[in-house]
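This report refers to the structure that appears directly beneath it.
The other protein chains are all here in position, but one chain of the complex has been omitted.
Right, chain A next:
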């Protein structure tokens, strides 16, 4: 490596550095004084729940079809990491009974803040979709099965472009009102930036308590962690992510998709926020699934650590 400065050869081994500061969840990464814990950033929640969407959202958007036994092994590995919520699979038909019969203990319904996206993605208008979801969610509630509501295109639509915060609020309120316990606001094409995230959340939080809101940021334009930080600063404490950043963006060929769980945990650990998740084990699960789908990880933390 002709360009490598000679000083590099004498520096601390990278793995040693990582072990000292990063793997232990309770110490703050990169703290200047290792004996002193960095005071928590004011205004941030104490605990952040990570919703791992890799096995569903992630794999759904990967080209390589993954055999069932690999999926099961993958999910089992994720279950060992401390992640409290793992989105397991998807029953795309509108008839939800088979899901529950098959053992599902929670269901999700997917709405959109864009009419065009709703029509193209689920073949019906927003209003029609809400009516269908209402049936599903109410029946699920009746059976004691909680329902999570998703709102796609919360910060922009691949067909309509700009989406108003008011529209996102309207759809979110509808889903919350029909009984969804949590509303995950999705930046489906990753076009959002901290400013648009803030404006959208300000609007939604007028109608829905922050405790019932999650953010689902895509990293298509590299904005995901900055947008998530903004959401955390506003009091949101549930974040969706996918191990290894699985799943490209179906709307922009070659673009990246979900934010990588490893990179998210790294940031949350550094902020001193409790997640209950073991970063190293998540990285192992990520390494496993990347080998299985024959692709390189989209996680920068994984890239920095596994090659060192």
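As a working rule, a contact is a pair of C-beta atoms (placed from the backbone, for glycine too) under 8 Å apart; a residue touches a chain by one contact, two chains touch by 3 or more; residues count from 1.
Assume contacts and distances are computed from a predicted model.
So which of "Hydroxymethylglutaryl-CoA lyase, mitochondrial", "IBH1-like N-terminal domain-containing protein", "GUF1 factor" or "Origin recognition complex subunit 3" is the UniProt name of the chain that got left out?
"Hydroxymethylglutaryl-CoA lyase, mitochondrial"
Thinking of the whole complex, not just what is shown, which of A:122, A:246, A:267 or A:290 touches the missing chain?
A:267
Using the touch definition from the top, which of A:45, A:149 or A:192 touches the missing chain?
A:192
List every residue of chain A that touches the chain not included in the displayed model.
1-6, 8, 11, 14, 17, 21-22, 28-33, 36, 38-43, 190, 192-196, 219-223, 225-226, 228-230, 233, 249, 252-256, 260, 263, 266-267, 269-272, 299-301, 303-308
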